[in-house]
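Okay, handing you the structure first.
The complex appears here minus one protein chain, its other protein chains still in place.
Should a chain be cited, it is by its letter among A and B, assigned in written order, with residues numbered from 1 in that chain.
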Amino acid sequence: MSALGSNGGFMLLAVAIPLFGAIAIVLLRRWPNVREAATLITGVALFVDVALIACALQSGPVSRLVLAEPIVGLPLELAVEPLGMLFALVASGLWIVTSIYAIGYMRAHHEMNQTRFYAFFAIAIAATMGIALAGNLLTLFVFYEALTLSTFPLVTHSGTSEAKRAGRTYLGILLGTSIGLFLVAIVGTYAFAGTLEFRSGGILDGKVTGGVAGLLLALYAFGIGKAAVMPFHRWLPAAMVAPTPVSALLHAVAVVKAGVFSLLKIVTYIFGFDLVSGLDATVALQIAAAFTVIAASLIAITQDDLKARLAYSTVSQLSYIVLAALIADPAGFLGGGLHIATHAFGKITLFFCAGAILVATHKTRVSELDGLGRAMPWTMAAFLIGSLSIIGLPPFAGLWSKFYLIEGAWFGGNAWLVAIFAVSTLLNIFYLLPIPFRAFFRPAGGHAAGPVARREVPLTCLVAIGITSLGCLALFLFPDPILDLLSRGGAP
Amino acid sequence: MMELYEFVIGHAIQWGAVALLVIGLYIMMTRHNLIKKVVGLNIFQTAVFLVYIQMSYVTGATAPIAKAGQTLYSNPLPHVLILTAIVVSVSVSSLALALIVRIRESYGSIEEDEIVDLDAPKTDAVA
Partner (left out) sequence: MRLLEHLPALIVAVPMIAAPICALLLRTRVSYWFAIGVAWVTFAMSLVLMDRVLSEGVIVYALGGWAPPWGIVYVVDPLSAMMLVLVSGMAAIIMPGTLLGIGSEVVRRAKRFFFAVVLLVLTGMLGIVITGDAFNLYVFLEIASLASYALVAMGSDRRSLPAALNYLIQGTIGATFILIGIGLIYMVTGTLNMADMAGRLQGLEDSRPLQAALAFILVGAAIKFALFPVHAWLPNAYTHAPSMVSAFFGATATKLGAYILIRFIYSVFGDDFAFGHMAIAWVLIPAGIAGAFMGSLVAIWQNDLKRMLAYSSIAQVGYIALGIGLDNQDGLIGAIVHIFNHGLMKGALFMVMAAVILRLGGATMAEFRGLGRRMPLTMACFVVAGLSLIGVPLTVGFISKWYLVLGAIEAGLWPIAVLVVASSLLAIVYMWRVIEVAYFETATDTHAIREAPLQLLLPTAALALLCVLLGISTEFTVEIASRAVVFLDVGL
């Protein structure tokens, strides 16, 4: 029983630690060094806490922790299950890395209002933890909205009119879809199922007709705007006005993964695989997601702005996971869950590199990167690793998730999805690999001719980039812990 | 024919009440002069008094004052109610008239359209 109690306490801590961190950051605003130390300590403490929850999950019973009961019979509660555990581990682990990176980046880039930045960053992490450990759909929704609101000041950080416009798009789409569609779907689910608990095998099976289930699924698929299924993807490229650490952690890991994570969790624990795979609407939604995969990749090819290209790449990759959810079988679940982790490592590396290039050379466009491989060899090497991992080439982590996705699609009887994955992989190559190639093999542009000086970024940035690139490799070599974890969830 | 006669004449008081009601409403909606609006309001309320008073009427009855040999009285309750309503109506009218006096003090007019015009440029200047 003591394990049960402490387990619940750790979950509460996972949400509370970043919040305390935010308070500490605000209190220590006068001493930047101490403030940054507070961020790092908070990050480590959080990761340790999450790791302890993971150990508890390995060894035994899963406890629930009720925080409040705003609607009778519908508490705000925290609970831990494998998929959420994975998400929490990835997000909290990468937060430490991102903090290390951010310290170098923010100082080198002379950003204003750094205290506000770190504080809201910590709050956003708290919300992410809440999403990962949400015990029911209402709790998930609450933290989902908290995440949207807490990242808004980060997106509009620079305060320019461009940032404000982007902030409006960001907030408009995310709040609009979540309140306009997601909430309706949640209330509808509650009206039919009488509960919103996450349960193996789902809570809707047998309670609704096919039409209603299809409607609900569609409302979820589009209402979870953070999953960026077209046409609700515009917020993600817009969010790229934020400082790079935000784009890296929040808009490649925390926020976007919160979206697909929610969708995966809803398909698995609210609908159940059986219900979803039998619906007509599933096919239609698969087509929508497949369209997003291809269309976003095509758009990415045309983008010259580096961060915008990466953003569209993220849109495309997110729909992989949406597809994985809609395949609705254990292999899809495995592939989707794994892709959350592998894509996180790959994409965060790419964003770190993009930020490093910006800090060192003030270049934001792909066409300006010619010859940069000489000036920033480490950064561009890391960029290559990230790209290869996203594309899914060995020896990097992306391979495994693509493998399971394709397996799930093939054995689930969705052969056409295999073709989609194949085409999209080709497109990945087209929009990602030219970047390191330009940097390494093309001579620097005419106006910058002359001896190339090595201009690497602050050491903390390089360390962070190194960690995440190694992560891509490590996950290729040792994917077993994650697979172990995931195989314990999903199927009833 | 008889039915129609009964419908029209038999309900004369009700028709009267409805007519007053509509006349009052019409005046309030169409007149710009604030005093006339208040007059319309009074006519409108009078219609309600009629509705109440006619319902207390009992054929062959007398005023509700106890008198030997008299068994049929008209219902006193609506009268009492309507006395209250008249008091309310008087206070509404007096408050309305007081407001109109103050409107006249600050605008120099009691025509609604003129008052609106007087405020319009002011709002523009503020905005």
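Keep in mind that, in the parts below, contacts are C-beta pairs under 8 Å (C-beta built on N, C-alpha and C of every residue); 3 or more make two chains touch, one makes a residue touch a chain.
Nothing here was measured: the structure is a model prediction, and the numbers come from that model.
The missing chain, though absent from the view, touches A, B when the full complex is examined. Checked against the full complex, the candidates A:Val184, A:Leu298 or A:Leu473 give a single residue touching the omitted chain, namely A:Val184. Along chain A, the points of touch with the absent chain fall at residues 68-72, 76, 138, 141-142, 145-146, 149, 156, 159, 164, 168, 171-172, 175-176, 179-181, 183-184, 187-188, 190-191, 215.
Residues touching the missing chain, restricted to chain B, are 25, 28, 34, 37-38, 41, 44-45, 48, 51-52, 55, 77-78, 81, 84-85, 88, 91-92, 95-96, 99-100, 102-103, 106-107, 112, 115-116, 119, 126-127 (touch as defined at the top).
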